[in-house]
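Note sheet for the following structure.
Just one protein chain is left out here, and the rest sit where they should.
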Amino acid sequence: MLDPGILFAGVLNGLLAGGVYVLVAVGLTLIYGVLHIINFAHGALLSAALFAAFFAFRLLGLDPYVAAFLLAPAFFIFGYALQRFVIGPASHGDDRNMLLVTLGLAVVIENALLYVFRADTRTIEVPYAYQTIDVGVTFLAVPRLVGFAAVFGVALALWLIMSFTDVGRAIRAVAKEKLGAELAGIDVAHIYAVTFGLGTACIAIAACLLIPTYYVNPTVGEAFVLVAFTIVVLGGMGSVPGALIGGLLIGVVESLSGLFLGESLGQIGIFLIFIAVLLVRPSGLFGARA
Amino acid sequence: MAKSLLVVERVTHRFGGLLAVNAASLAAPEGHITALIGPNGAGKTTLFSIISGFLMPREGSVLYADEDITGEPPHKLARRGIARTFQIVQPFAGLSVRDNILVGAHLHHRARHRALAIAEQVGYGVGLGDMLDRPADTLTIAGRKRLELARALATEPKLLLLDEVLAGLNPSEIRDIVPIIRNFCRRGITIMMIEHVMQAVMSLAELVFVLAEGRVIAEGRPAQVAANPAVVEAYLGHGAAAKLGGAHVR
Partner (left out) sequence: MRALAPIFVVVAALAAVPLVVSSNVVLNFLVVALLIALAGQGWNILGGYGGQYSFGHAAFFGTGAYVTAVLQVRYGVNAWPAFAAGIAAGAALGALIGALTFRSGLRGSYFALVTLAFAEVLRIVASVAPITGAGVGTLVKLDLRVEAMQFQGRAIFYWVILALVAASLVIARLIERSRFGVWLVAVRENEDAARALGVDATQVKLAAMVISGAVTAAAGCFYVQYFLFIDAPIAYGAWISVEALLTPIIGGVGTVFGPLLGALVVKSLGEAAKLITGDAPGLDLIVYGVVLVLVIWIMPRGLIGGLAQARNRLRRRAPAAAPSAEAGHG
C-alpha cells in the first residue's frame, strides 16, 4: 500500500482525473465571479450534457471528442437563453431568488431526465476507452490524458477571451463593478447570459471528455457538481486559477483517499474538506474576502 | 467645555496598503454637538465605523464614558448607548415605518406594546407620524433620513453618530431637519456628525474636527476652523489659502 510507485501512480492519476473536475469547476466559478451566485443547476446541466453526448454518439455516430465541437456551442446557446430568458427575469435581481430559481431548474432538469430516460445507467463504447500509455512508473489512461490536455486548451481559450476580446473585457468589468459597468453602457443582462453560456459550454465539453470512461444517468451530474462546489470554494469563489489548482488538488485527494479508504468514504472526505474550508477560510486559496 | 463622553485616541487603520486613518484623535464633549468634516476620502466614515464597532482599528483606542470600547461589536455598543446612522440609508425595506422604528425601540423594552408606543412617539417626534403604516421603501430620501434618525433615537442613545444625515436633502428639507437634530441635543444626547453641508455645521456644531488624508488637521469652534488656512487648503487644494488672501501654510 505504501509502495512509492503506487503512491506516485495514485497522484498522477489523481491529477489527470482532476482535469475534468477543473473544467466543471471553472464553469461554476466563472458564473459565481460575475453573477455572484452559486449556480445550483450546474449538476443537472452536466447530466443533460452527458445525455446529449450519449445520443450524439448513438444517433449521430459522433465520437465524443468530435461531438464536443458541436455540443459546446449548442450548450452555450442553451445556457445563454436560460439565463437571459428564465433565470434573470425570474429573479428580479435578488440574489436569494436567483439561488432558488437555479435550484428549481436543477430539480426540473434532473427529474425531466429521470422521467424520460429512467434511472438506467448507460455507457458508450469507444476503442480508446481502455487504452493506456506506458510512462515507465505507471500506465496512464488515454482518455484521462486527452481530458487533461483539453482542459488546458479550454483554460487557454477562456484566458484569451477574457483578456483580448470586448466581451471578455465587459465580463471582467461587470464582475468587478456591476453598477459602473452599467453606467458605462454595458448591457449587464447580456453579459450575465454570456457568462452563464460560457459556464454551460464548459460543462458540455466536460461531459464529452467524461463519457468515454464514465457512465450516464440523471443523477451523475449532481455527484460531480458537489465535488465542483468543493473545488470552487477551495480555490476561491470566482478565481479561475484557484479552480485549476483546487481541481487538481481534489483529484489527487480523491485518488489517494480512494486508495486508502475505499469508494464511498472517499466521497465523505471531500465533503468534510468542503465544510472545513467554508468554516475556516471561506475565501479559499485565491478568492477575495467573501 | 463639558467632560468628553467619547474619546478617540490615536486611531489608525489600513485597508491593505491604503492608510485610511492616521493616528486620529478627537473628543466629543457630553451634551454638545461635535462635527467631523473634511474632503471626500478623508477617512471620516472609516473612523465612524471604528467608533461604532464595525471595524477594528490597527492601532489606537476608543473610550466611551471613560471605558475602553475598542473593537466591541456594534450590538454591544448600541446597548451601551451608542447609536449610528448610515451614510447610505439602510431602511428595513420590506417593513412599515412603524416596524422599522420598533426594532430600535425593542432594544431597551422587551414588551411589544411598550416598544410600539415608543416607536409611535419617536415617529411623531421626527415628523413621520402620518407615515407610520407605509412601507419604508415608499418614503422619499428625506423621509428615509428621518427614519434613520427615528430608528437610532428609539434605542435611547446617549451618543448619536450621524453620518452625512443631510446628504441628498434640498435646502428646505435641511431647514426642516436641523431643529430636530438640535432638539436631540437639548434632551441631553451627545451628537457627533459627519457633514459636508457647511451651513448646518456652522449653525449646529459647537466643536469641529477636520480630517484630511486620515489625519486630524484642525480643531476648534466652527468660525475658527473655517478661517484656518490649512483647512482651506485641504478642501480647495494647495495654494488656495494664499489665493484667497490667507497666509501660506508651508
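Letters are used for the chains, namely A and B, taken in the order the chains are written, and counting of residues starts over at 1 for each.
Following the convention adopted for this analysis, contacts are C-beta pairs under 8 Å (C-beta built on N, C-alpha and C of every residue); 3 or more make two chains touch, one makes a residue touch a chain.
Here the structure is a predicted model, which means the values were calculated and not measured.
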item	value
Sole contact to the chain not displayed, among B:70, B:155 or B:190	B:155
Hidden partner chain, touching residue among B:115, B:159 or B:181	B:115
Touching residue (missing chain; options A:74, A:100 or A:167)	A:100
On chain A, residues whose C-beta touches the chain left out of the figure	32, 36-38, 40, 86, 89-92, 94-97, 99-101, 103-112, 114-115, 118-119, 218, 226, 229, 233, 264-265, 267-268, 271-272, 274-275, 278-280, 282, 290
Footprint left on chain B by the chain that the document does not show	52, 54, 73-75, 78-79, 83-84, 86, 90-95, 99, 102-104, 106-107, 110, 112, 115, 127, 130-131, 134, 139-143, 151-152, 154-155, 173, 176
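One rule holds in what follows: only the chains that are shown with their structure count from here on.
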item	value
Chain centre separation (chain A, chain B; CA means) in Å	48
